[in-house]
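As you look at this complex, bear in mind that one protein chain is not there, while each of the others sits in place.
Right, chain A next:
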Amino acid sequence: MGPNPKMRKEFPDSTRSSPFPDEVLERVLSLLKSHKDRSAVSLVCKDWYNAESWSRAHVFIGNCYSVSPEIVARRFPRVKSVTLKGKPRFSDFNLVPENWGADVHPWLAVFVAKYPFLEELRLKRMAVSDESLEFLALNFPNFKVLSLLSCDGFSTDGLAAIATHCKNLTQLDIQENGIDDKSGSWLSCFPENFTSLEVLNFANLNTDVNFDALERLVSRCKSLNVLKANKSISLEHLQRLLVCAPQLIELGTGSFMPELTARQYAELENSFIQLKNLNTLSGLWEASAPYLPVLYPACTNLTFLNLSYAFLQSLELESLLCHCPHLQRLWVLDTVGDKGLEAVGSNCPLLEELRVFPADPFDEEVIHGVTEAGFLAVSYGCRRLHYVLYFCRQMTNAAVATIVQNCPDFTHFRLCIMNPGQPDYLTNEPMDEAFGAVVRTCTKLQRLSVSGLLTDLTFEYIGQYAKNLETLSVAFAGSSDRGMQCMLEGCPKLRKLEIRDCPFGNAALLSGLEKYESMRSLWMSACNVTMSGCRLLAREMPRLNVEVMKDDGSDESQADKVYVYRSVVGPRRDAPPCVLNLSGL
């Protein structure tokens, strides 16, 4: 629609393509929330590009090195909320050195000038220092929302600065970070007249917090609807907090260890009864059977139950699930066993998401956990299941085929058979047919993680059928370059590809030349790629950053870890010595 933007001149009203003034266009566009929609809108014509730029309040940057803060600020002058992601996902599993980069500070330095009224910052896998947190707290008077997920480099001192200076803070969400937990006194830094908090999640932290300060904080923040405490909060403490905050919608308990008198137990039970609005429950560290019933009254409206830190057995889980008829998301430890998962199948017909984490992932002697039987049981009872993360020690092709027949709507299928390269334990065949069934049946599949013994056939299937696949994780799989080629040639919507310990070499890497610019990133580690292959890629594709990290003592020609990503700002200048930048050489 609209005339060729290049032909239109910048005359105010006469030759504009849209029949209504900018303000109206901006108003309409401001109702668009999805950043994908906004990107599409901005491509229509120059007017729309400008209107979209002016009306964008939230910007999402999936790879902090794909663009610079200056470019972002130039294009979007009125941003209030920023989401930034940094390190490659495998940094969560210690495959990336600590000083790799993704420092948030250069972004804050630009934001202080361009977005002084910034309200929200959500960071994932970024390096965040205490100085940065203090800088944030002191320089952004309207700052409201801070979310740190899987970040590192800061300590509780940084949190103290946030608590002390952010007068308008509504959300403080600290999850799964590599945090230097010096002391719990940061919580006492919230001023006595501070009442705006709505979300407080400090479940990640290990040190004791000042309970009295916490209790006073919770009492005076009447809008608090999410509270996720850490292990230092005892059941007795919890009861006192719940009395102050019956309006909670999401609760993360502290330690659930038994140490209550009968009277205290009754009081705790009563405070759970008062939680009429609870839809999310987590925490439950050291939860034990006799105390779980205290939760039952609060479970009626639960949609998300996170038991992934509670070592529950099957019967305990079953008793709890009987009280959760509306459950949509469930996270558990594999201590519940297949029997526990049968209970899930029987009691949770509305379940959409299941994550089963291993309690003893590194213990070779362990014989418990979950098997294909548990997953099957869930699939028979929970037909709406569309998200699964499943860690197990055995699986069969037949089971997976049945599972996806029962639940064809999978959008996220992440199966981790924990022993690398393990075949179907009944037939001894590779697990190719399992994943073939997944991609053939689940046409809406967006994310896939494969495991077990896999030949190139798996990747032929993926390339052929996974037309909506965006994220793919591959480990200890494949037979030859052809495997990777199939993935790159076949999946039109592929954005993130991460590969480790597979026999894919330069031919495979280079087969994706045309593809990588349409993707966010490619990670390849412990494969057969060499430095010369990477250099060739960098030479042919100047708009890609090709970074290599070498392992100690490895062959000079080997490219041990390769990270390739598109960028409009060229090779980064903050790479540490261990990261070799092959682009622009």
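Here is the rule we use: contacts are C-beta pairs under 8 Å (C-beta built on N, C-alpha and C of every residue); 3 or more make two chains touch, one makes a residue touch a chain; residues count from 1.
Operating definition for what follows: contacts and distances are computed from a predicted model.
One chain of the assembly is not displayed; among "Rrn7/TAF1B C-terminal cyclin domain-containing protein", "Trafficking protein particle complex subunit 2-like protein", "Auxin-responsive protein" or "Exocyst subunit Exo70 family protein", its UniProt protein name is "Auxin-responsive protein".
Among A:N50, A:S288 or A:Q464, only A:S288 touches the chain that is left out of the view. Residue in contact with the omitted chain (choice from A:P106, A:G178, A:P408 or A:P571): A:G178.
Checked against the full complex, the one of A:E119, A:D173, A:D481 or A:E547 touching the unshown chain is A:D481.
When the missing chain is restored to the complex, the residue among A:P423, A:G436 or A:G490 that touches it is A:P423.
Against the chain not shown here, chain A presents residues 90, 92-95, 150, 176-178, 204, 258, 285-286, 288-289, 308-309, 311, 357-365, 391, 416, 418-423, 425, 428-430, 432, 453, 455-457, 473, 475-476, 478-483, 500-503, 505, 507, 526-528, 551-554, 558, 560.
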